[in-house]
Structures are given as structure tokens and as C-alpha cells.
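Only a portion of the chains appears, each positioned as in the full assembly.
Labels run A, B, C and D following the written order; every chain starts at residue 1.
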Amino acid sequence: MPKIGIADTTFARANMAEIAIKTIIENSEARIERYTVPGIKDLAVAAKKLIEEKQCEIVLALGMPGSKAIDKQCAHEASLGIMQVQLSTNKHVIEVFVHEDEALNEKELLEIIKDRTKKHALNALALLKGRNELQRFAGKGKRQGKTDVRPLRE
Amino acid sequence: MPKIGIADTTFARANMAEIAIKTIIENSEARIERYTVPGIKDLAVAAKKLIEEKQCEIVLALGMPGSKAIDKQCAHEASLGIMQVQLSTNKHVIEVFVHEDEALNEKELLEIIKDRTKKHALNALALLKGRNELQRFAGKGKRQGKTDVRPLRE
Amino acid sequence: MPKIGIADTTFARANMAEIAIKTIIENSEARIERYTVPGIKDLAVAAKKLIEEKQCEIVLALGMPGSKAIDKQCAHEASLGIMQVQLSTNKHVIEVFVHEDEALNEKELLEIIKDRTKKHALNALALLKGRNELQRFAGKGKRQGKTDVRPLRE
Amino acid sequence: MPKIGIADTTFARANMAEIAIKTIIENSEARIERYTVPGIKDLAVAAKKLIEEKQCEIVLALGMPGSKAIDKQCAHEASLGIMQVQLSTNKHVIEVFVHEDEALNEKELLEIIKDRTKKHALNALALLKGRNELQRFAGKGKRQGKTDVRPLRE
């Protein structure tokens, strides 16, 4: 039974980990290891520790960057860290970031959070099955956090 | 017979991998390994796994970044990851990114996608033959996705 | 008894390390190692040395970036270095940066410095206890340097 | 006899490698290994392979970034890759990039290309002689691609 890591933050304004855990439990037998850190820049090392010290096969890195310029820069640094974790472990770390300025109001923001977290939890389960599991959706304009867009028309 | 890796995404709005595969089959005996991931930031580790776990000699990393500022940043992070994969494996990973705002309409965008993917698949085949295979085109203003530009005139 | 590293700068306009040390002493039995460097770009290697040469389990990297464009870029470079230290040591390095332009006056700036340093010192102590110690605050909109924000409402 | 690597691209609009090779032959007995790749983002791994697989002591990385925002970002990524190659091999990789928007017309652009490539080929030869070979020019306002600027006056 593979282990899925979930790294989340106290900075976020929604319990993204609960959404991810619910989705994983409903759709698989995977075991889950969780690691809660203060903010998004702490996620990368948490993900690496989940992989290297807790033997997770894949990790979901959940966070909510703020809306200011400095927050965007933090998100960029966090993303570069997550990239490096993947390349030093040869494991996927799926970044699930929801930016506070993505929605016009709280209700819409919560819907983005739920949709994106759920879909990426399913993506993680698919990637665990193998490198061709998502092939049938290749080029299909899949979106997380909003509805898919249609493929380009000839 | 060398192996070529192809990493592609479900986010893209066209099946770029099919174009690449068709070009490779029509122009070589190379074997192909494919890896489909959710988005462009997942391509780097997929490329690394294709090289290290599937013994690919070269990889095409296919993706379609969106048009928003955050998409540009994601593309930058994805590119830095792809750079790192090359430097840790000593193999080429040819990045074939088509930005959604490169064209004025869908038809033109599709043409860019086809042209760029096809030409870079041929570039990959050339690089497999050796470091001097592309020398006759050196400084010739080769472009992928649009027509070549002429070399500078004295 | 775990060891906590504290890296601070002569560039800062407040003795952030003293605030951190006071908080740690009042709330734990942890031993402390301190390393003072000129500026924020010197913090990363100091943090790495505290971990690798002084056996610190976690490090607080304390600094005050200036308000000009070049200062923002320095802070970005410093943050990327701190990220790399974490990934090469598998230890948390909590970045506690207060930007000189975060507040309207010196009094407010000092309050941000005190609040952020104190709360992140407590975060460090929590992380030392284990990866689930902060779980009860997950998604609770915790902020350092200002008051928390409430979680999103359904 | 040391070996100098030359990495160049098919994207460039001038045969920069020929200029570099001519300069090296006229000024030294050094042997040359050349590697032609599609674009500037492929230069870093080519440089690394020239050093590690072809035993080059130093590499010239020749390229011509375009003038659009995306081209600037590509050049940045290419530069970061070239930086990493140097740090993982302890060899110099001299970046010789000429941006398409550096000149007002093609004639001027060609002159920049020739001047910069020639001078950096000579810099490479100097660096091969030792770390003090360029010391007599230290702080002298040397420029490649245009005329030198004078040192600051007291």
C-alpha cells in the first residue's frame, strides 16, 4: 500500500489537508502522512522529509499565498524549493497553491480551494498507478480550481 | 536503438505528444517512452525519471503555459527544473513550450504547436546523432513554431 | 536537549536575536547557538554551518531587508539560499524577515519585528516537537508580524 | 595542449562559433571541440558535456537571445544553467550572449557580435594561462561588444 504525504500550513485560511485526505480515503487504500508547517516556504523541506524519512511515494504540497507582491515572491521561492525536492528524490510533489486574489469573494475562493485540492489529490492517485494513467487526458485542457477548457479546434 | 522520452501534460489544449511521436516514427527507428503529468511544473521530474528509470537518451518536454502572470512564473519554474534535469543527467531535455498568448486565434496557435513540436522532435533526433549534426545550421536563424529568420547581413 | 540555531545580521536595525533568545528561554530548555553575519545574504551559509558544524536541529534566520528594489532582490537571493540549506540538510530554517517598508513608522516596525520574531521562535519550538504539533492550527490564517486573519467562511 | 569547448546554436543569426574558432587559432595552439544545439537553453548541458565528456578546460557558450520578454526570460534561465555548470565542474564557461535588441541595425549588431566573441575568446585564452593573467586589466573598465570605458577618476 503506497504512502501519500500531505504538507499543509497554518497560514492558509482553509483546512486544505482535510479536503485532500477525504478525497484520498474515498478513492484509494493509500496510507497518509501529514506534516503541518507555518507557511508555504516551509513546505519544500516538509515534503522532502515526508519522502525520505516517512517513505511517501508522492506528496501534495498545500498552501495559500497572499495577494501582495512579497507574497508572490514567496510563492515563487516555495515553488522552486518544491521543484528541487522532486529532482533530488525522483518523486512527484504536486503543488496545490491557491492565491488569495484568484477569486472575487470568499465563497468563490473556497470553491477553488475545494476543486483544486480534490482534483490534484486524484492526480496524485493517478500518478501512483503509473506514468501512462493520465495519458487519456493528455492535451484535454484539464484545469484544477475551475472547469476544464476545451481542446483547441482544427 | 536509442530511446526518446516524451513528457506531456493534461493541462495542454492539444495532444502535443502525438505530433512528436508521429514525427519520430516517420524519421527514425527510435523507441519511445511517454509520461503524462498534470501540468508543466510536473514535467521536470517526469523527464528525470524517463532518463534515469527508463534509460531515455533524450527527452522532449511538451507543455502549454497559460497567458496570465502566474502562468508565466510557472513556466519559468518549469524551465529551471528542466535545466536542472539536464545538468544532473548530462542529457538534453528539449523544452517545447507553446504559450497560449503566442497566437491571435486557435488556428494559428495549433499551427505553432505543430511546427514547433515537429521541428524540435527532429532536433532531438539530430542531437542523438552527435554534437556536430546541427553544425551546418549553426547561426542560420532557425525558428521553431514559425518560419526561420535569415542570418544577419554584412 | 535539542539545539536551536539563531543567525542574525549587523545590517538589521533591531536586535532580533535577543527577542528570539528570550522567547526560546521562556518557553523551552533548548540550547542556543548564535551566528552574527553582516547582511541577509550571509545568513544561508551561517544557518548551514549552525546545522552541520554546531548540530542545530532547527535555525531561525533573522533579517531586515531594506526598502529599495536592490534590497528586494537581495532578500529574494537570501530566501533562495535559505531554501537550499533546508533541502540539503533536511532541517527547517525559519526565515524571519521584516522589510523596512512594511510599516508606516518606527514604532509600528518594531512591533512587527517583535511579534514576528516571537511567533516564529514558538513555531520553531513546535516543529521541534514533531510534524503534527502545528496541525491544530492548520488553515487557521495564522500570521506573524500582525494579528491572525480568520479562516474563510462557507 | 589544453582543449577549449565551443557551444553554439542554430537559433543565432550569425555563425559566432566561426569567429571564436578563428580567434583561438590565430592566438594559440589550443585544440577545439564544438557542440551545436538548437537554442540558448540547450547550451548549459552542451557545455557540461564538453567539459566532462570531451575534457575541455574552458567553454565559450555562444548565443543570441531574441528581443521579446519571453526571450529575456530564456536568457536568464540559460545563464543560470551556465552558472551551475561552472560550479559543478570548477571550470569557467564564458557566456557570450548578444541580445537582438542591443543594436539599432544589423550592421551594428554584427559588429557587437564580432567584437564580443573575439574579446571573450581572448579572455578564455587568458584564463587558461592562470588566475593572474587578467590582473593587469583589473578595474580597467574592459567591455566586450563595445569600446572599453575609462576607469573612474579620483
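By our rule, a contact is a pair of C-beta atoms (placed from the backbone, for glycine too) under 8 Å apart; a residue touches a chain by one contact, two chains touch by 3 or more.
These numbers come from a predicted model, not from an experiment.
Each chain in view is the same protein; 4 are placed here, and the whole complex, as held in this structure file, contains 5 copies.
Note that in this section only the chains that are shown with their structure count from here on.
Relative orientation of subunit A with respect to subunit C corresponds to a rotation of 70°, obtained by superposing CA atoms and rounded to a multiple of 5.
Per-chain Cα centroids separate subunit A from subunit D by 40 Å. With touch defined as above, residues shared between interfaces to two or more other chains in subunit A number as follows: 80, 84. Considering their complex, residues 8-18, 33-38, 41-42, 44-46, 48-49, 52-53, 70, 73-74, 77-78, 80-81, 84-85, 88, 106-107, 109-110, 113 of subunit A touch subunit C. On the side of subunit C, the complex with subunit A involves touching residues 72, 76, 79-80, 82-84, 86-87, 90-92, 94-95, 99, 120, 123, 127, 131-135, 137-144, 149-154.
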